[in-house]
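One protein chain is absent from this view; the other protein chains keep their places.
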Amino acid sequence: MKKSSSLKIRLPTLVLVLEVIIIALYAVFVTYDENADAKLQNNETNPMDNSLYRDYPYFADVQVMIFVGFGCLLAFFRFYGFGGMVFNFLTATFAIQWAILMQGFFQFYYDGKIHLGVINLVNAEFACAVVLISFGAVLGKTSPVQLLVMASLEIPIFAVTEWAITKYIRINDAGGTILIHLFACYFGLGVTFVLYRPSLNDGHAKEITSYHSDILSVMGTLFLWVFWPSFNSALTFKGDDQHRAILHTFIGLSSSTITAFALSALFNKRGKLTMADIQNVTLAGGVTVGASVDMMISPVAAYALGVMGCTACFFGYKYLSPFMARRMRIQDQCGIHNLHGLTGIISATAGICAILLATEETYGPSLYQTFSHRAPPEGDPQLLELQKLIPGLNPGLGRTAQEQALYQVAAVLITIAASAAGGLLTGLVMKFPSLASPSDEDCFDDELFFDMPSDFASIELLKVYAVTAVSC
Amino acid sequence: MKKSSSLKIRLPTLVLVLEVIIIALYAVFVTYDENADAKLQNNETNPMDNSLYRDYPYFADVQVMIFVGFGCLLAFFRFYGFGGMVFNFLTATFAIQWAILMQGFFQFYYDGKIHLGVINLVNAEFACAVVLISFGAVLGKTSPVQLLVMASLEIPIFAVTEWAITKYIRINDAGGTILIHLFACYFGLGVTFVLYRPSLNDGHAKEITSYHSDILSVMGTLFLWVFWPSFNSALTFKGDDQHRAILHTFIGLSSSTITAFALSALFNKRGKLTMADIQNVTLAGGVTVGASVDMMISPVAAYALGVMGCTACFFGYKYLSPFMARRMRIQDQCGIHNLHGLTGIISATAGICAILLATEETYGPSLYQTFSHRAPPEGDPQLLELQKLIPGLNPGLGRTAQEQALYQVAAVLITIAASAAGGLLTGLVMKFPSLASPSDEDCFDDELFFDMPSDFASIELLKVYAVTAVSC
Partner (left out) sequence: MKKSSSLKIRLPTLVLVLEVIIIALYAVFVTYDENADAKLQNNETNPMDNSLYRDYPYFADVQVMIFVGFGCLLAFFRFYGFGGMVFNFLTATFAIQWAILMQGFFQFYYDGKIHLGVINLVNAEFACAVVLISFGAVLGKTSPVQLLVMASLEIPIFAVTEWAITKYIRINDAGGTILIHLFACYFGLGVTFVLYRPSLNDGHAKEITSYHSDILSVMGTLFLWVFWPSFNSALTFKGDDQHRAILHTFIGLSSSTITAFALSALFNKRGKLTMADIQNVTLAGGVTVGASVDMMISPVAAYALGVMGCTACFFGYKYLSPFMARRMRIQDQCGIHNLHGLTGIISATAGICAILLATEETYGPSLYQTFSHRAPPEGDPQLLELQKLIPGLNPGLGRTAQEQALYQVAAVLITIAASAAGGLLTGLVMKFPSLASPSDEDCFDDELFFDMPSDFASIELLKVYAVTAVSC
């Protein structure tokens, strides 16, 4: 059994193939964008106007979320801390470089080249977040080879969906609720559906946390919590739109956090707090405000969204996840359906309400900037009027609020369909026998893929002591 | 005994009540400020001039300090890592949303509304820091219900004090030495005086650290250390004032750190280093430079302040804290009186000296910007002269240096009086029997409020092994 999970040939071979492809594509297609190309600077360029200074702070914040935040959060298993943190590192690193190419072809391609700047990296980080969320559904049950395969398929499927929705459906989704959270969630559920392991429904001896792994995981939560406003606002319009996105995310997270504590104590048999709630449910507000994060929803609405998202997420963990595992063959290891799916649907619904309620009275002429598809189309005299009030306003599609709302609904449905189908397909590929998939017994155990320090054995030993010597 | 500390009803009830109040107040009173309101943008608005870009970087840095820095620092007890980190998370989250309202009414209220922008969040974070410092005095001896009660009382008392001093006394206190550190310290001491537990004066078996908790706590120290310059400079004038604030904080922390190492080794029986010194005393310099942090005190003075603050703090831990616990019924768990009180008094004194020594010769006309209350009052012809040199200089109160110094003294005394009285009062409320206060025996133990992972029992077991098998 151990032989079949050796990474010796499989991982290097796959990495080599991917690197050769990436190098070839980089060599042929990738060049600098106008903010990074020395030749395009001239005597009217002000270096401090470089897009770098607008984008890099948000990029750096999201980097911390992806590598440190996710990394620590996923290290919550007692015997799978290396796996959680290190496979997150590997998967994220690969996903970003792959997304630079895939999104590049769809979004940053002109004159026969992908034009690269920090803004592409920000977009690639979001694509990477999609993969890492999906990863949460199969944490502890997949080899790094499988994860790389998953990333190499999920990124292009995501890039196509993103491009189709951005180009043809055209939606408002500043915080990425629809495109990031819903896509990631249903893709991950699709994968885990295919990789169903019946024997794990009865629990696994190693599916437990430790005192230190729980603390580490809370640290991950805190890093995600702190920088989530940057995540939700990185791609909004600059100025007041971004300002609101930061306020709403902060407020939503705050109300969601204290609600999570209350629910955790209320539904615990002994009136104690459960660490898994604090690690996950506290974050629900960040997703729930996403789809309307840049709109004039008012601070109290952001607060209420945080409470609602948190509540849905909490009961999802409590009732829906076990149900899905037993009845629907969907083993959602980290409960991504609760933290990203349920909250995502609430968020998308709230976004639609916000769109329907948006009026010029509330937004002023900025309405046509925040809801850019409602701006009058090219050639419409009304556009010229508006451009006097908002210099540089882009022509839109002249949609009404109702039309835009329908497009939002369409986007939700298309995203769920595309991601679930993509996830099922990807799950099938991940089942190929040569991808070093761990046996049921070896799940949630670092031993399988890592050279372990000698105290690891004694950590397992501790459990025996604890069980035999103490009646907890 | 266990029953009485169940959070099952108490915590959810309290959170529900607080949330209903907050939602009602948000709904009625909170709207966006001019930088976050879409309607107030017009064709002369440059999005990149939005206040967001001035305030958000400092906000994000302080967020890391509050959630990750404090969270890790307070997790130093061996059996209270969850409590330290997670109650900090809960208390901070609630304190900020509550402070947005309380400070909002006093500082950001006009046209019948509290106007919300990131700048309010920065102010609310400072109010939150006040609560977390006070929390340090009672760490491990209070339930989360008590902590929420403490925060809900401390925030309005702080907001009133802050408003009274800012509006009527008008002081120079860029780093918040007087308003934040002194207030937090004496409030916390007031609370802990009322919550006095005589039996804990002889030590508690669980009042110990572990190898991992000590490392975690140092990580907290490092995050606080790294971002302290942002804390001390977040609310200064922009430009050279903020630049000096960052330089002085960095220098003060640096000299304080190496001094702490020297004193730790010198006063240790076996010439070894004590982790508690490295976790706490190293930070003294950051407080000590606070009151004069934006003034032209010269780099060497910042260096000397760091050394002085560190020395006072060190001896406070060594001699004063034990004395206060035994003789004055003040059990200051984390030694906040050393790190925030003694250093705060030194800092306030240094600030007064810097005020008395400030001349136009050193500052140029900027004198009247840094010391804004010394600027000539509205209508004074000297004001017009100065406004030619510093466009946009606000009229002041025409105070002399000596007058300003006296106001500083008054502010120190009022702050100490208000905070101590507020702390005593709050302590009395926190004594209500239904707030799930832990018994003496259950202090410093996560078991009381958390569902524990199974290895927690074996961690306690380890102690037995260590004690019996090894002569350390």
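Each chain gets a letter, A and B, in the order it is written, and its residues are counted from 1.
Note that in this section contacts are C-beta pairs under 8 Å (C-beta built on N, C-alpha and C of every residue); 3 or more make two chains touch, one makes a residue touch a chain.
Here the structure is a predicted model, which is why all the values come from computation and not from measurement.
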{"item": "From A:P12, A:P322, A:P377 or A:P391, residue that would touch the chain that is not displayed", "value": "A:P12"}
{"item": "Option from B:I208, B:A325, B:V409 or B:V429 whose C-beta touches the chain left out", "value": "B:I208"}
{"item": "For subunit A, the residues touching the chain missing from this view", "value": "6-9, 11-12, 15-16, 18-19, 22-23, 26-27, 30-32, 35-43, 45-48, 50-52, 56-57, 60, 63-64, 67-68, 71-72, 75, 81-82, 85-86, 89-90, 93-94, 96-97, 116-118, 121, 144, 212, 216, 448-461"}
{"item": "Touch residues of subunit B, complete complex, unshown partner", "value": "54, 57, 61, 78, 208-215, 218-219, 222-223, 225-227, 229-230, 237-244, 246-247, 250-251, 253-255, 257-259, 261-263, 265-266, 268, 270-275, 278, 282, 296, 298-300, 303-304, 307, 362-364, 366-367, 370, 388-391, 459, 462-463, 465-467, 469-470, 472"}
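The rule we apply is simple: only the chains that are shown with their structure count from here on.
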{"item": "Distance from the mean Cα position of subunit B to that of subunit A, given in whole angstrom", "value": "34"}
